[in-house]
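Of the protein chains in this complex, one is absent; all others appear in place.
Now for subunit A:
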Amino acid sequence: MARTVPETITTDVAVVGGGIVGLGIAWEAQRAGDAVTVIDPSPATGATFAAAGMLAPVSELHYQEEGLLALTLASAARWPEFVAPLVAAGHADTGFRTTPTLVLGADAADRAALADLREVQLAHGLDVEQLSIREARAQEPLVGPHISCAFRIPQDHQVDPRGVATAIRVQLNVVAAERGRLREEQTSIRRNAVELLHEDPADTRSRVTGVLLEDGREVHAREVVVANGLAAPTLQGLPDGLVLPLRPVYGDILRLRVPEHLRPLTTATIRGLVRGLPVYLVPRNDNTVVLGATMREDGSAGVSAGGVHQLLRDAQVLVPAVAELELMETTARARPGTPDNAPLLGRVPGPHGRDIPGLIIATGFFRHGVLLTAIAAHITRQLLGGVTDLAWEQFRPDRFSPALQSTHTEPEETP
């Protein structure tokens, strides 16, 4: 039997991982003129499939995470222009809405906690308006009477991550075809990537030239973007000494249909603190609501009964009519958590203090994958163009890699 030589695919930018971050990066790179190839056996079925899609830098602000705020704000600001070309191309289901967010507290301690947080939000120049409970209920009549406080955050918006992912996947093929890449497989390869290919196969800190697929084929690319979430550390051929400390933080999330007589359940996204536990309700255009989300590190990938109970219980404190909804879907997925809750985004230092050419890491987006997609795509586009924005150096992917720190000097801007 004659040995068949495995086919080689040649592209400009190979993106390993087709979650919303990988897709967003590919989409932005394609818009910059590159030929892109997304490598994922089942795109948009991980955390992207679960995510509620809140673009909420203000209400997502956590104490001691102020460093992340600049990134989340910058990304939220980029979302309208990120999503506009998709909408212009006829994708109406991106779900991008500039609905405000209403933050509610259930008991006196929740009120105190939210009021304390508001002080910090205001100190950062963020807009958090205190409403009377009467005002909040006039705006959202189905909000229950037994709440202790209400705040309005005008700049926290939303998208539908499933819709955005689908729109990007379609658009990647449409644009590729327009540019003469007629085979869909050149744009989306439904296989696992197993290894990074290097210019010097014996040196994992030499230029990255492509990716080896599980079926033996090679994708040759000018640049490889590693955006496969929790699976990133399992990729062979990552630079020696690079530590990508990711851990699965599971979340349970529910999707419910609002019966006709209760529509709309709410017009704003409702986020609440109920006896110290966070919960949110995101209303969608199609008369469904997304109710989330737990944070579990119990190692269990399935939907947690206790988690579902907690979400339904707490949501009913804020909006009692939640009990009347049809429970359509329960989903659990893992978020890729990092030790400091911030992403691992950028290039990796190689020998002589120069970044390794051909390699960009984009993972560890944890709770903020959807929100940060727009800025991750933008930063990656800049990196692909040879520009390193020093403002985002604090998110470099090598910051947990002591072996790489001593050799790292500021990168030169190479056009």
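Please note the rule applied: a residue touches a chain if its C-beta (ideal position, glycine included) is under 8 Å from a C-beta of that chain, and two chains touch if they have at least 3 such contacts; residues count from 1.
The rule is short, and it goes like this: contacts and distances are computed from a predicted model.
Visitor: Report the protein name recorded by UniProt for the chain absent from the figure; options are "Ferric iron ABC transporter, iron-binding protein", "Pyruvate dehydrogenase E1 component subunit beta", "Thiazole synthase" or "Universal stress protein".
Guide: Cross-referencing UniProt, the chain left out corresponds to "Thiazole synthase".
Visitor: Any idea which of A:R111, A:R137, A:R207 or A:R247 touches the chain not displayed?
Guide: From the options A:R111, A:R137, A:R207 or A:R247, the contact with the absent chain belongs to A:R247.
Visitor: Can you work out which residue in A:R78, A:R255, A:R296 or A:R335 touches the chain that's missing from view?
Guide: A:R296
Visitor: Touch as defined at the start, partner being the missing chain; which of A:T8, A:T98, A:S132 or A:T234 qualifies?
Guide: Of these options, the touching residue for the absent chain is A:T234.
Visitor: Using the touch definition from the top, which of A:G276, A:G302, A:G353 or A:P402 touches the missing chain?
Guide: A:G276
Visitor: Take the complete complex as the reference. Which residues in subunit A touch the chain that isn't displayed?
Guide: Residues in contact with the chain left out: 62-65, 116, 120, 230, 233-234, 243-248, 276, 296-300, 337-341, 400.
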